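The complex is shown incomplete by one protein chain, all other protein chains being positioned as in the whole.
Letters A and B name the chains as they come in the text, with residue numbers starting at 1 for each one.
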Amino acid sequence: MTLRKWVTVIALLTPGLGLIIAMIGTVVYMAIAQSFGLYSLLGDSEFSTEFWDKMLGRRAYYKSVKYSLYIGTFSAILSVALAYPLAIWLRKPFKGSLAVGAILKAPLLVPGLVAAFLFINVISYNGILNQFMQWLGLWDEPHRLQNDRNGFGILVLQTWKQMPFALLLLTSAVQGISDDILDAARDLGAGTFARFRKIIAPMTISAMQAALVIIFIGAVADFSFQVIAGPTNRQSLAQFMVFFKDSGRWHDAAVVGVTLMGAALFGSALLAVAARFVLKGGRLK
Amino acid sequence: MSQSTINKILLYVLIAVCALWLVIPFTMAVLWSLVDPAEPWTADKLLPPVMSTYRWSHMWANSSLKPALINSYILAPSVAVVTLILAAPTAYAFGRIQFPGREVVKLIALLPLVVPGFVTAVFFTSIIFQMGLHASRFGAILFAHSVILMPYAIRILTVSFEQVRQDHIDAARDLGASVIERWKVAYLPALKPGIMAALLIVFIQSIEEFAIAFIVGSPSFVTVPTLLFSTLGQDFVRPNAAVLALILIVPNVIMMLILERLLKSANPSLSSGKG
């Protein structure tokens, strides 16, 4: 790498990455410092590890971390898993594909908060889903589906909202694969799944990783869905953090916040690497 | 089975799924928006007991609604464009230049996504205030949104840049095309879907962003999320929220259809002449 190349690279990175590092880097630094007792917003600042010590002793903390990671991972995997077949199906335009594409992407247009309240409406105790199941005779009485213990409600909401995003990314990637390769593979006897695994997946890895990473981070940090439709016996990291912040315990909130950032960054990196590993047939390159 | 038969079957399956996935929630929203205040709609009745358009006229007359719509729908596209411009050079570097530490730096670019909401709300906005940017509320929010939404644009454009075919670039150069012509022929077709996707995603995220827009904008610059959170936050007033949601859908749908059309015409494989 010559000096000239470095200068070019840095010049290119400045307007985008540079701004991010300058602005958000400062914010992140403030959050980390706060978790160690410094930069106190409302009280006195002094360095201390007591907030971390206390937090690591709380059971609620570990439950939060596990729960958020679980939501993040499964939301990302489900969204991408659903988006792939749809993207492949929509690869070549056919009659009605424009309408189908638009319908599938419609959830992107619905604000998250509204989606949550619509969802609660549908699954409420005497709501339409319960009434339908009783009418079908499958259930004798209404089932309490809201705020379910396993967070299935959240997973459904996240997938509903995020799948179109994955679809958007994967469609453009999948459309870039030329027919020659796929035809040749079919002629050579490769079945549908083999064609997916050996050709489509490796060639769209980058888009898939981008989708996985962004959806994972969004789902791990989810607050509004969790507060409305999430299980009431555990809190997501964002919810847990707001719990401290609302009672004025900013340093504890910062500890949870730093954990959230760490979990999001490293979890997503892990997920991206794992996905690459799986789809490239057990090789990392 | 032929491809067209498969397509037909899948289409019908999709329509059935969409009935659950989309039609039911939206129908519920429409019904909720028609609930008259005289009689609340409880879950055991199939339809609201008293229906009227009171909620619609009440919300429309709400003094904040029109300014909020105007503000949001001018802000969001501007944010989308600015973010794209700022992100493009970085995405180019990520997508096409091999340099040491690239993977790490790609991870760092995701930083705004991982910073928790209230941290951005309080700390980032106070930095904005310190920098004196709030002299123009619109400008300050525009800047703030661009910074926090940049990861989306960077990631999406990186994928697009990676897809640009080197042989196209080389061929164009060999044929004596100028830099600009090279861009038009070799880069742009592959980039178009990514550009559209990035614009759409940043637009949507900006339209939905509440914390910064509220803290910097309030009280004089009202955005749609401020109105939405205000209605849905304390009291979850379902009928009012339904009206707002439906009002919001219309411009979004129009934007979506426009972009979908532009996306369709931007199929890179079409431009390469092969399937």
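Definition applied: a contact is a pair of C-beta atoms (placed from the backbone, for glycine too) under 8 Å apart; a residue touches a chain by one contact, two chains touch by 3 or more.
Here is the rule we use: contacts and distances are computed from a predicted model.
One chain of the assembly is not displayed; among "Molecular chaperone DnaJ", "5'-deoxynucleotidase", "Extracellular solute-binding protein" or "Xanthine dehydrogenase family protein subunit M", its UniProt protein name is "Extracellular solute-binding protein". Of the options A:Arg91, A:Arg234, A:His251 or A:Arg276, the residue whose C-beta touches the omitted chain is A:Arg234. Screening B:Tyr12, B:Trp60 or B:Phe129 against the full complex identifies B:Phe129 as the residue touching the chain left out. Of the residues in chain A, those that touch the hidden partner chain are 22-23, 25-26, 29-30, 39-43, 45, 58-60, 63, 124-127, 142, 144, 147, 149, 227-230, 232-234, 239, 242-243, 246-249. Where chain B meets the omitted chain, the residues involved are 35-40, 42-44, 64, 118, 121-123, 125-127, 129-131, 134, 210-211, 214-215, 218-220, 222, 226-227, 229-230, 233-239.
The working rule: only the chains that are shown with their structure count from here on.
Rounded to whole angstrom units, the spacing between the C-alpha centres of chain A and chain B is 16.
Every residue of chain B that touches chain A in the complex is listed here, in rising order: 3-4, 7, 10-11, 14, 18, 21-22, 24-26, 28-29, 32, 42-44, 46, 85-93, 97, 99-100, 105, 107-120, 122-124, 127, 146-148, 150-156, 158-160, 162-163, 190, 193-194, 197, 200-201, 204, 207-208, 225, 228-229, 232, 236, 238, 241, 244-245, 248-249, 252-253, 256-257, 260-261, 263-264, 267-269, 272, 274-275. Note for the complex: chain A touches chain B at residues 1, 5-6, 8-9, 11-17, 19-21, 23-28, 30-31, 41, 89, 92-96, 98, 100-115, 117-119, 121-122, 124-128, 131, 160, 165, 168-169, 171-173, 175-180, 206-207, 210, 213-214, 217-218, 221, 223, 238, 241-242, 245, 253-254, 257, 260-261, 264-265, 268-269.
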